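Complex shown without one protein chain; remaining protein chains in place.
And now, subunit A:
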Amino acid sequence: MEYGTKAARAALADAGLEWSAIQSVVGANTVRCGYPGQVAGATFAKALGWQGARVTSVYAACASGARAIDTARAQILSGMADTVLVVGSDAAPKGFFAPAGGGRPDDPDWLRFRVLGATNPAYFGLWARRRMALYGDTAEDFARVKVKNAAAGAANRYARYRSPVTAEEVAASPVVADPLRLLDICATSDGAAALVLGSVETARRLGMARPVRIRAVSSVSPTHPRTALDLPDIATDSAPPGSPSPIRSGPPSRGRRTRRRVLDRRICRWPRCTTCPPPWSWSGTRTWGCARPGRAPSCCARGRRRRAGGFRSIRAGVLRPSGRRFRRRLSPRCAS
């Protein structure tokens, strides 16, 4: 809660707005031990001092930030509010994300830990291995993402990890979920982010000549039948009888990367943050049309994804009095 309150105060100061001028607070619920905790919109509204603002809380795992921004945007576009504070924070213990205590045999997320011990990195490992077989991705491709993210972290004074990392250091770190190594996967961490969003009229009133505009936020559900294995599922849906299987298994053709696969077109419908481990974030690159299926690693190798800010991903703007463009990473937890 303290992280989020600090981020919110900084965002308000950055925007040049008093807290009392905020008409709506949208909280991106935190994940505590793998489950949404109590740190939601009302928590921050109270911590900043009750002032009568509308409060909304959203939860969408690591897409919570995007959903919170989308909610705030909808409130502004509908005329419900002119000024909205979007805030989220996260605190997690060391080690794997884990369900909260207690037995819940009707909860798929509890069951995947109970029955399979399937941790989050295990799912990333499945996707990584699948990409290696399907597209010829290599461990070196995956390592480049860490190198890129660490370079971004080194330039961000708020980042938890600020040391550059080399591909050799990634390769020397222990395997967690084959083929992914410790430096390939997300570190569980603590952090927060906050944004102040406003209507065009608000930006004008504050004297901003060139406010940052949100052009679009996209986060939608998959479509049934979901035939690619998603965290936390134990199995996919079944494809309709009589239809050709949308799942390509079997050894891929050797020696060349296949460009167009049904697989990538389907998996890119899942909302996700672009700084998650490579197999997932690369599938996300298709969402925004940044790379053809299977091509993300080569884009990364050429440096197009060197920095999240330079990538055509979700951009959110803090309206600044100076009117200068200012982008803030959506998820400090993934900043490493």
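As a working rule, a residue touches a chain if its C-beta (ideal position, glycine included) is under 8 Å from a C-beta of that chain, and two chains touch if they have at least 3 such contacts; residues count from 1.
By definition in this document, contacts and distances are computed from a predicted model.
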From the names "ABC transporter permease", "Benzoylsuccinyl-CoA thiolase", "Ribose transport system ATP-binding protein" or "Anti-sigma factor NepR domain-containing protein", which one matches the UniProt record for the unseen chain?
"Benzoylsuccinyl-CoA thiolase"
Which residue, A:Gly4, A:Gly88, A:Gly125 or A:Gly198, contacts the hidden chain when the whole complex is considered?
A:Gly125
Omitted-chain contact residue, chosen from A:Gly27, A:Pro99, A:Gly153 or A:Pro211
A:Pro99
Going by the touch rule given at the top, which residues of subunit A touch the chain that is not shown?
95-99, 101, 103, 105, 108, 110-119, 122, 125-130, 133-134, 174-180, 224-225, 227-229, 233-241, 243, 245-247, 249-252
